[in-house]
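Input: one structure, supplied below.
Yeah, one chain of the complex is gone here, protein chain that is, but the others are all in their spots.
When the chains are written out, they are named A, B and C in that same order, and each has its own residue count from 1.
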Amino acid sequence: MSTTSALKLQDLKKNFGKAEIIRGVSLDIGESERHAIIGPNGAGKSTLFNLITGRFPPTSGKVFLHGHDLAGKAPFEINRMGLSRSFQITNIFPKMTVFENVRCALLWAEGYRYSFWNIVNRASHLADATDEILAQINLTERRELPAGVLSYAEQRALEIGITIAGGADVIMLDEPTAGMSHSETDYIVDLIRKVTVGKTLIMVEHDMGVVFGLADRISVLVYGEIIATGKPEEVRANAKVQEAYLGAALEAEH
Amino acid sequence: MTDITQKSTATPAMTMGNTLPWILAAAFLFIAPIIFSSNSAITIMNQMGITMVFALAYNMLLGQGGMLSFGHAVYMGVGGFACVHVMNMTDLFEKMPLPVLPIVGGLVGMLFAIAIGSFSTRKAGTVFAMISLGVGELVAACSVIIVVFFGGEEGVSGDRTYGMPFFGIEFLRQIEVYYLTSFWLLVSALLMFLFSRTPVGRMANAVRDNPERAEFLGYSARWVRFYSFVASGFFCGIAGGLFAINFEILTEENLNLATSGGILLMTFLGGAGFFFGPVLGVVTFVLLQTVLGLQTELWALYVGALFLATVMFFPGGLSGLIMMHVTPMRLGKLNRLYVPYLKVFVPAIIGTLSLCGFIEILFHARHAALGEDEMTIFWTTFSSHAILPWIITIVVAVGGIWLAKQSAPELNEAWHDANTPDGGAR
Amino acid sequence: MDLVLVNLIDGLVTGLLLFMLSAGLTLIFSMMGVLNFAHASFYMLGAYFAYQISIYLGFWMGLLIAPPLVGLLGAGVERYGLRRVHQYGHVPELIFTFGLALLIEEVVQFIWGRNAMPYMEPEILQFTAFSIAGNSIPAYKIFMIFTSVAIFIALLFVLTRTRVGMIIQAALSYPRTVEALGHNVPLVFMGVFGVGTALAGVAGVIAGPVLTTFPGMAVVLGSIVFVTIVIGGLGSLWGALVASLLIGWLTTFAKAYNIRMEDILTGVGFTKPEVIWDSMWQDLWSLTSPQIADILPYLLMVLILVFRPYGLFGKRDV
Partner (left out) sequence: MHNTVRYGLGAALAMSVSATALFADTVKIAFIDPLSGPFAATGTNGLNQFQFAAETLVNDKGGVLDGDTFEVLGFDNKISPKESLIQLQVAIDQGVRYVVQGNSSGVANALTDAIDKHNRRNPDSQVLFLNYSAVDPALTNEKCNFWHFRFDGHADMKMDALTDVIAQDDSIKKVYVIGQDYSFGKAVGSAAQSMLAEKRPDIEIVGNELHPIGKVKDFTPYARKIQASEADAVITGNWGADMYGLGKSILDNGFEGPIYTYYAAADGMTAAFGEAGKDSIRLISEGAQNPPPTPQAAEYIEAFKAKYPDGNVSQSRITNTIEMLAKAIEEAGTATDVQKVAAALEGMEHETMWGGTVYMRPEDHQAIQNMHVFVHTNDDITYDYDNSGYGMLTESTIENAGADTPTTCDMKRPS
């Protein structure tokens, strides 16, 4: 692991009213690491995710991105610092075309900002970059269709495309394979592996199978606390994890 | 569906397909006054042109930014008032060619939009709508209180001809104003179209569809809304300036809720989903208002009903209705729709007209002067107190609508068929 | 001092009337997310229906029959209009109700004409209940106060003590969950819309004789009603009540006392310019509170939305 961490969580806590959802999570994720956070339903995975990406403010604790404190930063500011996320529920621009979806994701990173003197249609490099990403996520064929009419797996692929398009070096994916069939899952996992080369990836997953082939390290979140962190094999061997999660979940799923 | 915004083209530069509509529009604007040459026709066309600029600017918010404003007349009005005041500053105005004046209106409209937008665009949806309503009411109320700027009830008037002659043109005649308005209409429409192609314009669409996602793309939804709002304010101000030039007077009417509501009505009628929708809406509305207004006192009733029907059945408006047919046309199956269309719309139209006839008879029977039983509708003259016309209209209305309803499933099927490529569904 | 009491009563009447409208609207708004622009139009229909009925059957039958009629009409509008538009999203819904308001006004003018209707208080209530310093408080106003308070209590009872009320309350806070629990949400929607419009109808029936029954009565009250619920906070019946009373008293007192801007400005320490005519500030200096009384609620709303977007009592964003 490198010395500077890409993302660092410091005793992060979140209460909703009286309910403690996240009870003190500390985590250090290195550059170019693929890190998975797993845990049973209701463990607080999505909440943790939303705390990191600034959607909810934490009750206490801190998040550092490349050593910078994220406290009080709006989502768009966090994004500009190099973190990009996807959503658990498909979150795209349904009325715009597939091409437009990806191109919008590229705009800020390509330095267009709030300009109203550039005509995006004329920027051929923008169109090229968009087409490149479309090719990566295999949606070139669907280019001109409104995103809302794509199939579920295609929408998820598009979502990943939007997430990586901005060129962020820290990519966070929230259950990218939720609700998919096996073949669709394999397809998405391959896609994730392909598009996150050289980037830091943090993904929240429910499905163990997805994570084992993909992640460098795994953290297990149970009732708002991380009970184990380590290489996939280590985690698999961990007794506490076996007890809290794997036993029941694996049996249920396989 | 009907809300798909403009198709993006991969081609980097403007192509023939992109410029052709603009050339056609310019050509049409150029020859229109030769066909409709009377002064009143030109006056109405001026009015249409100004409203088109306003409606297009309004649609930058409604259609492209997803912001529903109930007080947008304010930005046009304020820009217009500023222009009239410039007209009255003789020293300045003498050195200023009239065609430049709308820019003043635009800048003032923009400044005002910056002031209001700084807090109103923080949220979209209902918060934005309610703030726009509140600000609209406040400014409209101020128009009678702040007499210095708004001139109270009688408004502020000026004289456009006191400006510096522009290549010898003094804008004495309506036709000269027409070409001035047309020029600005084209320029503004083109600029607004190009705006929708800029990063902010594109992101406005993204923010409209999904503000949260847009935030995670590095854009602040609030600032994207703000820039759209300011740009819209600028073009509203241009429209206000053109109004000042054409009518040479601005009054409370230019600020009030009725005007704001009217522009919403026209924009929605034309269809907010497409760039040209508002233009269509303005033309339709003005024609309806004049042609129907000529025929019947009840025109507002019919327009209201038509508007409701549009919202209920064709939420994409007229432009949405037209664009719906692009897919069948591409598939070459438009011809399969002709017969079902005839089967539904002929009885439906006849039924609706009969219903209107019935309403007219009722209205006439109740409100006409004593001894004036005679009335004429649909080129037939009869007595509104006789029983036969009542029966005829009711029977035809009910029958027509019933027939249309009977044929509706068939149309539905045909529509589905026409929209599905041959050889299996996707 | 006596006048303060009189104004308190007047403000109370105005506020409670507003409350009857805003109570229905806030229910509809928070359940369905629809800002019903036509709400005040149903209020107007209430007045016109009651007038028509009162010609034949007298005022009391009007009070009894007109509100259910209006409610039925409202339920019909929900069932055959709004529900259809619902699928297109909130903006078309709003626009639908906006168009509906226009249409209702036109229809009312078509049926009853454009002049004011001679819709009167029942004779039994045409006397002065009591006088304060020469100002008579008509018995009818007392009747209005009692009716609206009774409606408020009844509403509160239904919402907090009955099963239907529980469902509605739950739907106010967690619309999706309630649907997930298997309740027939469309039916609940239709019911709430019907009851909400019926409440507006009651307000129309009892306000018609006092505030004149004419085609513009919806427009005059229209937007103030949303202002009320926005200020009060969405989904909060108490918020609607407090905001209604606040607006009622605010406007009444602003009209009743000539608070002059000149006094305020001098009080703050400005000196009035000698040559005031044609000065930019002339209009500001000569401003008085009655001039702006009826636009104060809008100002209040804008301020509230800027600083506290969920209103006085609301729990969630507008």
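Quick note on the criterion: a residue touches a chain if its C-beta (ideal position, glycine included) is under 8 Å from a C-beta of that chain, and two chains touch if they have at least 3 such contacts.
Computed from a predicted model, the values in this text were never measured in an experiment.
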Partners of the unshown chain among those that are drawn: B, C
Chain not shown: contacting residue from C:128, C:160 or C:266: C:128
Touching the absent chain when the full complex is considered, from B:300, B:356 or B:397: B:300
Residue numbers in chain C that touch the chain omitted from display: 3, 6-7, 10, 13-14, 113-116, 118, 128, 131, 133-136, 138, 210-212, 214-216, 220-221, 224, 251-253, 255-256, 258, 288, 290-295
Residue ranges of chain B at the interface with the undisplayed chain: 35-41, 43-44, 47, 141, 144-145, 152-155, 157, 159, 161, 172-174, 243, 247-249, 251-254, 290-291, 293-295, 297, 299-300, 364, 367-372, 374-376
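Keep this in mind: only the chains that are shown with their structure count from here on.
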Chain nearest the overall Cα centroid: B
Chain A and chain C: spacing of chain centres that average the CA atoms, whole Å: 48
Distance from chain C to chain B - Cα centre to Cα centre, in angstrom: 31
Multi-chain contact residues (two or more partners), chain B: none
Residues on chain C engaged by chain B in the complex (per definition of touch): 35, 81, 84-85, 88, 90-92, 94-96, 98-100, 102-103, 106-107, 109-110, 113, 223, 226-227, 230, 278, 280, 282-284, 287, 291-292, 294-295, 298-299, 301-302, 305-306, 309, 317-318
Touching residues on chain B, where the partner in the complex is chain C: 62, 66, 68, 119, 123, 125-127, 129-131, 133-135, 137-138, 141, 145-148, 257, 261, 264-265, 268, 298, 300-301, 304-305, 307-308, 311-312, 315, 359, 363, 367
Touch list for chain B against partner chain A, complex: 1, 3-5, 7-14, 194-195, 197-203, 205-206, 209-210, 212-221, 223-224, 227, 231
